[in-house]
Each structure stands twice: as C-alpha cells, then as structure tokens.
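Only one protein chain is missing from this complex, and each of the others stays in its spot.
On to chain A.
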Amino acid sequence: MTGTPLLRARNVRKRFGHTEVLKGVDLDVYPGEVVVLLGPSGSGKSTFLRSVNMLESIDGGAITVAGELVGYERRGSRLHKLPDRKVARARRHVGMVFQHFNLFPHRTVLGNVVEAPIGVLREPRAEVTDRARELLAKVGLADKADAYPRQLSGGQQQRVAIARALAMRPRLMLFDEPTSALDPELVGEVLGTMRDLAAEGLTMLVVTHEVAFAREVADRVVFLDGGVVVESGAPADVLDNPSNPRTRAFLSRFLAA
C-alpha cells in the first residue's frame, strides 16, 4: 500500500496493573483498506481497538488517526493529554461497533441512529432523519425504525448499531467481535452488511474469529499474540501459509473447530 495510513500505531504499550497487555504494537490501516485482527482470547485485541477510540489510554508509543495524534496534543515541545471535550470531538471520526451492540434501549431504532448526528454534530433533524432512514434501508431494517432495540433479534440489533455508527460519517470503523454474541444463524446477515460496506470502500479494522470472512473480505490479516503483532499480510498468506508457529497453532485450533 502507498500513501499515508489513516490509522498508524507505533510501539503501542498498555498495562493493566502489573500485566502488560500491549507490548509494542505496530499497525497501519490505509484508506479504503479492510484489516482483520486475529488473535487468541486475551491477546489484547479489544484493548488495542479501544485505545484507537480513546476508551483506554495508552502508556507508551503513539496512535494517529488521519494524521492527528490520538488522546494528546503537542503544545510547544511537550505532549499534553487532551481535555475530555477535545477527546469527544476527535471520536466523531471513528465509528465503533461492540460485541454486545450497546444500543440505547430507551430509544427507538431511529432514535438510536439520529441521536449523535443531531446532538453532537448539530445537524438539522430532518436531514439526519432522512439519512438515518437510508442507512436503515441499507442494513435491511427500513421497517424497524420505530421498534425498540429489545424487540429485535441480535443480528438486527447489530445492524442497527452499524447504522448508528455510520450516521456519524466516520472515516474509520472499528468492529470488536461483532458476531460473537450472535446465534450462528444470525452471523451471516451481519457479515453480509459488513461485506457491503467493505465493497463501498469504507476503511475498517475488524476483530473477528470468522476466518472465512477474513479470507474473503480482508485486504490484510494481522495476527496479534502476547501483546505484539506476530504476523501480517494478505489473507491467503497468513491464513493458508502462516510462517509463525503461534499463528499456525492458533489457526489449526480454529479451522479444526
């Protein structure tokens, strides 16, 4: 890939108490690219994703999104932690989809999608509502606009969550195991929606255990283990021909299951 990366992580370190979870992660995601992050449970995938969106603060290294340093600003010769207000501002450009959807249960589906564009971006309600209905149609839920999240299936809820994140017109979308909480027969509909987004050129960083999805949709697969990137490359290379023994062990367990 050429050009400048949209997401650039260098030597990212993070510890919780005495356990170092990220031990120097280097990762780039270029505009329009779909990167799938694989790794065993507890390897720090969620922690890394949350750091990109400042839901966790990192202890060392640096992350930049679209050239902007995440969580810090340079004043003079020193770096200073961003105040909450600026952190909130910076988050607008990054969308996030969670394993457990985290829809707002007290708001309708439409209410979930329009809340942030109206409240945070201060866009006109009518315009936002039109866009929200388009997005809901795109994820196949045009008829559910007035339902409450708990009246929907898990797959439908996750598609609403995707529409909600897209309504902010993010430059980068983060997915943290978006299908792990779903019944097997509902996984396909969510992956289908994500496949469509990838085809439209949305930049996505996806944590998932769906190896078939990675093989088909990802431009690049990155394997994280023990807090570092141990392997990175085209899906065919990493999935079918892993050079690292740990990747091989992980994949053999996964593909056998």
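Quick note on the criterion: a contact is a pair of C-beta atoms (placed from the backbone, for glycine too) under 8 Å apart; a residue touches a chain by one contact, two chains touch by 3 or more; residues count from 1.
Quick note on the criterion: contacts and distances are computed from a predicted model.
Q: Consult the UniProt record of the chain that does not appear here and report its protein name from "Fe-S oxidoreductase", "Carbon monoxide dehydrogenase small chain", "2Fe-2S iron-sulfur cluster-binding protein" or "Polar amino acid ABC transporter permease".
A: "Polar amino acid ABC transporter permease"
Q: Which is it among A:Arg10, A:His100, A:Lys138 or A:Arg215 that touches the chain not included here?
A: Going through A:Arg10, A:His100, A:Lys138 or A:Arg215 one by one, A:His100 is the residue touching the chain not shown.
Q: Of A:Thr4, A:Gln151 or A:Ser180, which residue touches the hidden chain?
A: Checking the options A:Thr4, A:Gln151 or A:Ser180, the one contacting the hidden chain is A:Gln151.
Q: Which one, A:Leu79, A:Val120 or A:Ala199, makes contact with the chain that was left out?
A: Among A:Leu79, A:Val120 or A:Ala199, only A:Val120 touches the chain that is not shown.
Q: What is the set of chain A residues that contact the non-displayed chain in the whole complex?
A: Given the touch definition above, chain A has residues 53, 55, 84-85, 88-89, 91-92, 94-96, 98, 100, 102-108, 115-116, 119-121, 148-151, 161, 164-165, 168 touching the missing chain.
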